[in-house]
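The complex is shown incomplete by one protein chain, all other protein chains being positioned as in the whole.
On to chain A.
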């Protein structure tokens, strides 16, 4: 028996014990306690500033190195291939015809063989680059942020840079990642446990008060678990009870970011597994709106439940992401009109992530939820800005679609995102035949219109 407990082992045990205790105390003091009270030591902001300086240095170093070695730097946004001229449809066709034949043409009246050039050129230009497909993959960065995953053809430049990168790797995976995973488990565990406990209380003011506090606290711990550094702007426009909060959608983390600053009633489908457990316990403490899978298809049922919730003015504002899918945070896509039909005041919120510290976009065809979360937790940080926009309501002569577009334009403008009319569902589906017919109609109108002129004269 004595062989098992020699002094060396004893020493190791003691050291392990001490370091674990220290670890947990630090965790408690610097992270969990501030999360409970909603204060911050400012450690994360300091961290962010240091990282920025580091990235600037790294980028300069790479550019210098590239010049010395005559390598071509990969600039992601060089559109030198397509020469775009924003002329109208008719003008372009006339231009093509004029440059081709020797005939004297004034109007784009008859069909000419050269008309096909215009459509071919448009077609190939859209194969080369179009506004929509590039929104469904991660944004490309101009500079490098010391993460291999955003490393597009950055060659070996110098020893110092490699050492720095190696150091970064070590820090991120052996220090930050375990820390964050621990926090995440703590946060989620506390959420489930405490909401169940609160669920036992009778409905009333005490229950609502406590549930608010518990939700905020657990979301703040989760925010620290991701090292998310969030700047909230215009907090006076924060969504109030009885309203609907709409925001652009980039990843599931959006929920955590918004919910750590205010309490919302969430809307969504009930999942199985861990997600389901969390959802079911959350609904015990305060009324969220969860749907069974079968109910999701029934739009009237969904609309009814949402409007019932809004009727009760003391209930928390509903949080909805009208795009319906995750977009890569460079643009805002079509808002589904369902959430804008139920009435109530709409509080738009714009969320913009800073891609230099870690790309938050969830490409669900490339990564599953777990590997996505692991990627998030092993990036440097998640830095984002949240703008609360002034509330909007539907006006008398507006229909739901126009209202949705108005809100979308406001969010895009505030967040500095491109406002697109296309549907986010194009990520998975195809364009409808009706769009092709639009172009044909335009062209045939042009031909027929002038035919009529000639037959009259």
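Everything below uses one rule, namely that a contact is a pair of C-beta atoms (placed from the backbone, for glycine too) under 8 Å apart; a residue touches a chain by one contact, two chains touch by 3 or more; residues count from 1.
Everything below uses one rule, namely that contacts and distances are computed from a predicted model.
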Listed names "Calcineurin B homologous protein 3", "Translocon-associated protein subunit delta", "Protein YIPF" or "APOP1 protein", with the criterion being the UniProt name of the chain not displayed: "Calcineurin B homologous protein 3"
Identified contact with the non-displayed chain, of A:119, A:175 or A:209: A:119
Selected residue (touches chain absent from view) among A:132, A:303 or A:400: A:132
Contact with the hidden chain (one of A:165, A:232, A:291 or A:367): A:165
Missing-chain contacts mapped onto chain A: 71-72, 74-76, 78, 80-81, 83, 100-103, 110-117, 119-124, 126-134, 137, 148, 151, 153-156, 162, 165-166, 169, 422, 426, 430-431, 435-441, 443-445, 447-448, 451
